[in-house]
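One protein chain omitted, others in place.
Just so it is clear, A and B label the chains in written order, and each chain counts residues from 1 on its own.
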Amino acid sequence: MSPSLNDTILIWTLRGFAVIAGAIALLIVVFLILEALPVLRQVGLWRFFTDASWNPAEELYNLTPMLWGTLLAMAGSVLIATPLGVLSAVFCQYYAPPRISSLYRRLIELLAGIPSVVYGFWGLVVLVPLIGRLHPPGTSLLAGIAILTIMILPTIALTADASFAKVPPDYLRGAAALGLSRWATVRGVVFPAAKSGLFTGLILETGRAIGETMAILMVCGNVVQTPKSLFDPMRTLTANIALEMAYATGNHRSALFVSGLVLMGIIVALVAAAEVLKPSA
Amino acid sequence: MSESSFSTASNRQFSTWLVWAIALFVTTIFLWILSDIIWHGARQLNWEFLTTAPRSAGRKGGIAPIIVSTALILGVCMAVSVPVGVGTAVLLAEFTDTENQFGRLVRRSLDVLAGVPSIVFGLFGNAFFCKTLGLGFSILSGGLTLACMVLPILIRSTEEGFRAVPSHYRLSAAALGISRTTTLWQLLLPAAVPGLVVGLVLGVGRAIAETAALIFTSGYVDRMPESLLDSGRALSIHIFDLSMNVSGGDANAYASALVLLVLLLLINGTAAWMAEHWLHRRITPS
Partner (left out) sequence: MITPEPHLNLQLTNAQSVPCNPQPFIQTENLSLHYGKKPVFTEITLPIHQGCITALVGPSGCGKTSFLSCLNRLTDLIPGCRVSGQIRLGSLDVMDAKLNTLLLRRRIGMIFQKPNPFPLSIWKNLALPLREHGIRNREQIDQMVETTLQDVGLWDEVKDRLDTSALSLSGGQQQRLCIARALVLKPEALLLDEPCSALDPISSGVVEDLIASLRVRYTLLIVTHNLAQARRIADYTALFWVQEGVGRLIEYGSVRQIFESPQEGLTAAYVNGMRG
C-alpha cells in the first residue's frame, strides 16, 4: 500500500474515534431530554417547584426540598473546606519543613483517591452514631456537610498547592527584602498572585460538592423535607435519583430524569458564573 | 521602620499555630478513617473471603463473584475507552493542521463530559445502554457507561504524552519522506506510551471507585456472572449494599472497603512507579 493511502485510512479511522468521543456529551443531553419529556408534557415544569411535596406515587413532583438539600450541603461544605484546604496548601508550601511537606502532600493525594462509597460507609458507621448521640437520629444535614467537607478538601488543597507553586519566587524575595513576615507575605503577596488558580479550585470543589451522590446518600437519611436545622435528615437531588431510580417507572422515572436535567442546569450555571466572575490573571 | 510596624510577634505566632493546627486536624481525620477501616476490615480479611461467594445476602461468605464482576466491568470499560481515547488523542495532538475546527468541537465536547456528575452518567447509561440498546442490567452496560466517564481523563493524559514527544522527530521523519502512519506507529506511539499508561491507570482508578454510575446499569446481582450480558455487582456497590440495606453487613463491608483501598493503592502505586521508571529510561541514554 502506498504511504498516502495508509495515511488516508489512518486519518479516517482517527476521525471515526473522535466522532464517537465527541458525540457522547451530545447523546447524554439528548437522552436526558427524551426521557424527561413524558412527564414534562403531562405535568409541566412549573409543578416541579410548586407542588405540595415530592411524592411521585401521588403525582406530586416538587423538587425544592431536594434542591435545598443540595444547596445547603454544598454551601456548608464549601464554606468549611475552603479555608481548611487553602491553609493546608499554605502549610505545605510555606510553613512545613520539606520532608513533612511532601508527606502531607502525599496524604492529601491519598485522601483524594478514596472512593466516595468508602467515605459514606465510614460516615454511616462512625460519624452518624456520634452525631446521633448529640441529637438523634444522626443521619442529618450536619453529617452530610461533614463528609462532603472531607471529600472536597483535597480538591481545593491540591489546586491551591499547584497555584502557590506557580507564584514567581521573585515576589517572595521582594517581600522578604521588605521585612514582611511569613503570614503577611502569604496574605498580601501569595493570595493575590494565585487568585485565578484559587478561583478555579473553588469552582472545581463546588462542582464536586453538587455532583456527589453516594457518600451524601449514605449519611443524610432518607427524608424528603427541607432541612430546618443542622440535625434534620434530608435528601439531595443526587441522592434522590440514586434512591428511587431502581424501582421508578412511567412518570416517576421520567421525573427523575427531569431532576437530572435540573442538576445539569445547576452545573452549567456554575460554570457560566465562573466564566463571568473569573478574576483576570 | 521597625519590624513591628508590619506584624507583632504574637500575630505571627498565631498564624503559625493556626496553620499547623489545621494540618494536624486534617491528618488526624485521615488517620482516623484509615485506621478504622484497616482495624475492622483486617479482621474479616482472609484468603477464604477473597475466594468464596457471599452467603446470607453478604453477611457471611466472601466476595469472589464480586471481584470477578468488577474485573469484567473494568475490562469492558478499558477495551472500549482505550481505542476510542487513544485514537481521539492522536487526532487532537498530531493532526491539528488538518483538523482544527473539528478538533475544537471535539475538545469542547470533552470538556463538558468531564464536568458531568456520575449520577447523570448513571441516568444516561440506564436510558441509552440498558433501555434503548436493549442491553438491560448487565456488565456490558456498566462497562460502557464507565467508558464514557473515563474517556476525558484518558484523552487528556494521552494527549499530553504525545505533546511531550519532541517536535524534531516529526520534522526529520517528514524530511525523510516517511509517511505519517509510519511516523506514528514507529516513532511517536512508543515515545508517548508513558503518558498513555498513566492516563489508563488514572482511568482505572476512577472507574473502580465508581458507584453511582453502576447502580442502575450493571445491576445488583451478586452471583458469579456467566457472560457479559449477565448482571454483576461491583465491589463499590457491594460495600454500599452491605452498609445500607443489610443489617449486620458492616463487618463484611469493612473488609470489602479494605480490599478496595488496597486495590487502589496498588493501582496508583504502579502508575507512579511506571511513570518514574519509564521517564528515567528515556532520559538516560542521551
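Following the convention adopted for this analysis, a contact is a pair of C-beta atoms (placed from the backbone, for glycine too) under 8 Å apart; a residue touches a chain by one contact, two chains touch by 3 or more.
Small disclaimer: the values here were computed from a predicted structure and weren't measured.
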Candidates B:L24, B:A174, B:M224 or B:L266 - the one touching the absent chain: B:A174
Listed residues B:L34, B:A191, B:V246 or B:L263, member touching the removed chain: B:A191
For chain B, the residues touching the chain missing from this view: 96-97, 100, 166, 168-179, 182, 186-187, 190-191, 282, 285-286
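Everything that follows uses one rule, which is that only the chains that are shown with their structure count from here on.
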Complex contact set, residues of chain A against chain B: 3-4, 6-7, 9-11, 13-28, 31-32, 34-35, 84, 87-88, 90-91, 95-96, 104, 107-108, 110-111, 113-122, 124-126, 150, 153, 179-184, 207, 210-214, 218, 238, 241-242, 245-246, 256-257, 260, 263-264, 267, 271
In the complex with chain A, residue positions of chain B that touch it: 1, 3, 6-7, 11-12, 15-16, 18-20, 22-23, 25-27, 29-30, 32-33, 36-37, 83-88, 90-92, 95, 98-99, 102-103, 105-106, 109-110, 112-113, 115-124, 126-128, 132, 148, 151, 155, 177-182, 184, 205, 208-212, 215-216, 236-237, 239-240, 243-244, 250, 253-254, 257, 260-261, 264, 268
